[in-house]
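A single protein chain has been omitted; all remaining protein chains appear in their positions.
For subunit A:
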Amino acid sequence: MALISSILALRRDARIQKIPPYLSAFCIIVGIAWLLVLPLNEYSRKTYVSENALLPGQVHTYFTGSEHNVFRAYRHEVDALSGTSVEERTRRLAEIFRSQNLKVATQKYNYHVSNRTIANENVYAILQGPRADATEAIVLIGAWKNMADEVNTSGVALVLTLARYFKRWSLWSKDIIFLVSGDSTSGPQAWVDAYHDGHDERYVESLKIKSGALQGAVAVDYPAGPWGHRYDKLHVVYDGVNGQLPNLDLFNTAVQVAGGQMGVGAVIQRMWKHTDTYQERLTTMLRGMVSQGMGHATGPHSSFIPYHVDAITLVTVGDGWHDEMTLGRIIESLFRSLNNLLEHLHQSFFFYLLLQANRFVSIGTYLPSAMLIAVSFSITSIALWVKSGRPSEPTANFASTNPESKAASHPIPSPSTSESVEDDSTPAKPSESEEPPTAEETQKPADPPVLIHTPSGSLSLLPAPSLKITERHLLFPLLSVLLSHLLGLLPLYLFNTWPAPSLPPLYLTAANLTTLLPLAIAYFLVLEAPPTPQQTTLVQCFSLLLLGMCLAGLATLNFSLSFLVGVCTAPLNFVHKARSKGGNVAQLAGLMLVNPLVVVQVGTQLLGGRMEEVLVKAAEGWVVWGLWTQVVVWVVWFPAWVCGAVVVAVGVLE
């Protein structure tokens, strides 16, 4: 009890108010530092296969010999199709599948995004497991074109050859679906949507034949031409749409089969050379985080993961001595492992950060980092809430024995009773609601500074301001925060519906407008109804409260996005309406630099991307893949920034 009461007493301590900014800063610094120590051996773990049924690399692979001759022939066939129309390609691929006694079907899709049309056709064949009962299926994908828009000649040929080879085995306990999708992102999305009947029939054709519940999917990307290409390493791509990840067991199985059984090194996140130094681990992790944070589709596998179908893409990279048969045997071994599964992949982690192909950080270790950053906003917002309820003039610490403060608060007891306190406060209320509280509060030092309270005969001395009830006027702050969030819907709509060629000009305009927007709003406000300090404080408080909550929630879904947005919005913790004009101008200038649009553009340039492409892909993501990143940018990040910038801009213009 004593502890609680002493803590309660501390509440009123003026010194307490000074702590939150430091606490926030501390949270942010620890949050970032936390991330930086993750690559160390003490905080990361070696990967391991958790599901006993998988038994990676425990089977002999027989995909050799005459299969190689067949593969070469199929590669010629596929290469001959690279210049033909979609219909001709579909017809020929279906013919090859049909000659292998598989059930074949096609699916057309036709999306309209940013006034352009994404139309193509998927071909898929179902190998019915000889003793399977159509309850489960695994998918082998060879997209016709890979992410770099090259024709996936050897990859598709490998899918055809493996289909012929797998058909001979009798051990399949699940159906195997061979999917040649029209492209690497929208095609698989159309297919998997239709498989789960979650498609819009106006754009995507329904599937004619189906199998059981999908248990896993593996995509092959091997764009070598008709004369082949020997590769060096296997690039395992695992990011799904919206930063969702496949079960770590699937990834581990692929890495273990490739490295342990076939001697092909696995690399991740385009780290072609990884010598296991701290810096390289950190780079790998950060690349993974950026990729996860953007939430875009990174390969044909990405669309499967939102449907809880674990999927990866195997991409061949470099010049080396491994050939297509090795890749075929890796896939054979991987499919044998998946075939062993008795249950849906569930044993291992779904949330992880990979540092290299065989080292990861689990969610329990990394999550505090993003959470600390999210908490920093909550701390600031609580502090601002407390501040908004206090008189703007600093009151003396009533428990203080400091003679200075006593002098400031005139320690002459003036006779007053408890009734008088109530009399004092009740008539004060209407006056407060009519005129701005600042005027009221500035008059306070003139009031009788100390009151005597006698509830049970004993006397207590209380400074008058501490008994003053400051009413918070919530309507204006709440409305303005709400409006700023609604404002975010406008660019969200425009960027996802405007035609592709006008997106870059739209972006430029938006970047300029948003930079001027806080000043314009502030100018309008100052001109029409100058906001009181309490109002600006509350606007900032609610905005940060919302931001903190959203980021904490987001951290459990997409850690990287939450962390990246958290770091970019961290300055909002520390901006406030400064007393000096210069301070305000400097703050506003700083905020202009962390304008979401500026950050996105600078980030794109740093990562070597092109803004037009990013905008078009983002719109495609919104319409086709169901991407949520834009919502976070426009409805969480952007409004928070606007609120912070307006508060400072008011300070500049006042």
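To be clear about the criterion, a contact is a pair of C-beta atoms (placed from the backbone, for glycine too) under 8 Å apart; a residue touches a chain by one contact, two chains touch by 3 or more; residues count from 1.
Going forward, contacts and distances are computed from a predicted model.
Colleague: Considering the UniProt annotation of the chain absent from this complex, which name among "Large ribosomal subunit protein uL10m", "Mediator of RNA polymerase II transcription subunit 18", "GPI transamidase component GPI16" or "Glucosidase 2 subunit beta" applies?
Modeller: The UniProt record for the chain left out of view names it "GPI transamidase component GPI16".
Colleague: In the full complex, which of A:K210, A:H229, A:R287 or A:H473 touches the chain missing from this view?
Modeller: A:K210
Colleague: Pick from A:V49, A:A132 or A:V180: which residue touches the chain that isn't shown?
Modeller: Checking the options A:V49, A:A132 or A:V180, the one contacting the hidden chain is A:A132.
Colleague: Of A:T84, A:S99, A:T117 or A:T497, which residue touches the hidden chain?
Modeller: Touching the chain that is not displayed is residue A:S99.
Colleague: Please identify, in ascending order, the residues of subunit A that touch the omitted chain?
Modeller: Its contact residues with the unshown chain are 62-70, 72-74, 76-77, 99, 101, 103, 128, 130-136, 164-165, 168-170, 196-198, 209-210, 212-213, 226, 307-308, 342-344, 346.
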